[in-house]
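The structure's right below; bear with me while I get my questions together.
Now for chain A:
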Amino acid sequence: MNSSLAADQTTALVYGHSAEALHIICLIIFVFCGVKALFHKDLKKILIYSLVGLVVDVRSLLTIDSPFAFAAFLFHVFNFFVCIGMMYMAARALEKAVGSNSLDDMRGAGRVVPRIGIPLAAGLFAMMGLPPFATFFSKLVMVSAFIDAGGYVSPTLLAAGELLYFLVFIRVIKIVFLDRYKGSPLQDREWKNVAPLYGLLVFSVIGGLIPQIAVKPFLPLAGLMGAPGYGIPPLTISWPLPVLWLMAGAAAVYYFGRTSNKKAGLLSSLVCLSAMPTLLLSSAGVYGLSFAVLILFMATLQFFYSVSYMEHSHHQYRFYTCFLIMISGLLGVSLSQDIYSTFFFWEIMSGWIMYLALAHEEDAFSVQEATKYFIFNYLGAAFLVVGILIMYDVTGHWDYGKMAENFQYTERMAFAVLLLTIGFIMKAAQLPFRIDYWMHPKPAPTPISGYISSTVLKSGPFMMVKIFFIASLGATATTFLPLDLIKHVSGWIGALTIIMAASFAMLTNSMKRLLIFHTVSQLGYVIVGCSLMTSMGLAGGLLHFVNHMFFKNLLFLCAGAVFISTGTDKMDQLGGLGRKMPLTFICFMIGVLSISGVPLFSGFISKWIIYHAVMDTGYIGIAILSLFGSVLTLASFVKFMHSAFLGQMQDRVREAREASWYMLVPMSILAGLSVLLGIFPGMALMPINSMLVDFNLQPLQITISSVTDGVDSINMLFMLAALSLGMGVAGLLYFLTRTKTRKTHVFVCGVDDLTPEDSHVSSVNCYEDAKKIIKGAVKLMKKTIGLKGDYVER
Partner candidate 1 sequence: MAQFFTIALRNFLKGPTTDPYPFGETYTPENYRGIIAYSPELCIGCGTCEYVCPSGAIKLRHHESGMNFSYWLSTCCHCGNCGYYCPTDAVFNSNDFHTARAQSEKYDATINDDIASVQCSRCDAMIPRAVDALLARAYDEITDTVRHRASLCPDCRRLEQFERMYL
Partner candidate 2 sequence: MITLSASILAYLFFPGGMFAIIFGLLLLGMERIAVARFQGRIGPPIFQNLFDVIKLRTKEFLVPEDATNRLMFIIAPFFGFGGMMTAIFILPVSGVYDGAGASSDLVVLIYLMALPAVSHIFGGSSSGSTYAAIAVSREAILMFAYEITFVIVLFTVALQAGAGDGALFSLKGIVDYQVRNGSFVHDLKMIPAFVAFVIFMLATLEVPPFHIAENDGDVMKGYYMEYSGMPLAVFELTHALKLLVLITVLQIFFMPGLAGGSIVVNLLWYMMKSAAIVIGIALVHASMPSFRVDQAFKFLMIVPVFLALLSLGLVLFL
């Protein structure tokens, strides 16, 4: 008896061990093939290594002997082989066309022979598991199979492992597609012998868009093997109408926009404008709807601006299409009702479409920077995948409402909420140790970098608030300690980011890099506000969310206008632009005043609410850091304003002309909004109040222009009256003295042979002492934490 008992134990032991051993072996092979593929020169060898690695990876799925895992295995393998076949055949065709199989000869060949290139690119993107292809769902199902098996360490490892293969494929895409082709002319293949490739491509895309049909055949198969009935999670995606409208618009722009940039730009801005009425039909709550309205409003301005910005660029229609699809992804994130389709649209928003839009200039620098940002986004998505699937596994529902109802407080759920918070905070680029990875790339065209900074990054805090709301709603019974801890820690991360990003902004010398740093620091404010989850805190955070959207986009558009008219992004080559571009200067000044929180401008009121909220909850440290942040912001913008717009006129600026009215109209609209929201914050606070009611926090007592918090209140109209009365008195003093005015030289002790270059204090020689201290802190950080540090100058 005991021998059989022993036998069982041994078999269990052996079986247990062998499963364990198998798992480890798979992991080793997986990593080995990945590294080999990463550094190999020959295209076919790279594909073979990655094939072996991923198959082994899928094999480890079988170590879990649940029918769900087996169904996931079958579904994944099927999709996997569809893509591998397509990619492999396309690669062989390309090698035959180019004549050699080493990667360097194929540099840029993909674009020269598009008929072979498209299936190859599609295969590569599919292998990465990005949305429009079926492998996106099969990977999702694979990870959920692991999670279903109980562990949550191995799925995270798996998701991180995917990053290794992502690097392999992105390297191939970068070389084959985004480079200049210098070789001899290639001969493209006719349609008929390329047709099977396109058949596979269409099959994979259909599987990606309508996953429930693709999954249906595999469910009974799983039933054959073990206990039937336990199926793969419902993969139905709900497509909101505005998203479809925008996608259709993107196709229209791609088709009609080829002729002229003006037509393409105006068409795409019309598409966004016309998408607004379709919002009325969608059933999203006021929170999602108001974000959607803002997205579309900003998009119309952005496209109207880029009509004249992209004038001397190339392939504008391709840029507009990718931009529109990215916006449709963002719209999907804001409107979708369940977390699953939110993640689907999230992947569309920060997937390869954004990569193509960011690398639009196609010079080496912009491709390299865009790749870095794409890698960072993919890593963020890995966190989200695991978090979402754990939440589904615990609550059993995708839909937000149902998820909140049967939300149980288990430590796995705490881990899921933590992962999701990390993913969303990473999207908002907090604690930027390597700004070129954390944030959207500098050399990308200004319309898209302005739009990402002001609107796309907001999806991070937007979703974070939703998750916090669900967690806090669900865990009413027991005080969900980890949630308070997560909220407190994310508050501290926000506060530290404010100081860190603003002090790095002091060091940098390029306009766009400075604005990027300030986006991160202002997002720190939003996260500090939102992570308090009190009514004041959330209201402050969301108001800053809206204000920041307007004044940050305004500043980016001004920087773009300056870039177009002077041709340089370096601040120290500019000087005295205020005279040549007065309107741009006025808009820029309004942006600076609102971002540094000067009263009467929009930045002030939201910061006021955030400070009160933080002080009410008693976090003194966060309050001090965030208050200090606004002075840092003002100091770095003084540097920007002085060295670019004021001071002596440099010769590069002599022939600068005022921006065209295509640029000026959006800028002045945003400037007007910044001032309007500064004086009448009620306009934005009314919808925010209704959101607070949705999040069942009690709304603020506000009027159109004042906010009251307990005993003290702030009334912006009163401030406007007081300040303008004071300025009126000063004006009266001016008016009393009708003395003559006379133009004279600037006083430099009478010396008259100084050239403007010598006498202009540019951004390089501003604040040496503050820079010394910040550089010292960065060196200290490198020594202690060992990170490569601020990466500021490029």
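Keep this in mind: a contact is a pair of C-beta atoms (placed from the backbone, for glycine too) under 8 Å apart; a residue touches a chain by one contact, two chains touch by 3 or more; residues count from 1.
In picking the candidates, the idea was that all candidates are chains of the complex that A comes from, given by their letters.
Not measured: the values here are computed from a predicted model.
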item	value
Selected neighbour of chain A [touch, this complex] from 1 or 2	2
Residues of chain A that touch candidate 2 when the two form their complex	576-579, 582, 585, 589, 597-599, 604, 607-608, 611-612, 615-616, 618, 620, 623-624, 627-628, 631-632, 634-635, 638-639, 641-642, 645-649, 708, 711-715, 718-719, 722-727, 729-731, 733-734, 736-737, 739-748, 754, 759-761, 765-770, 772-773
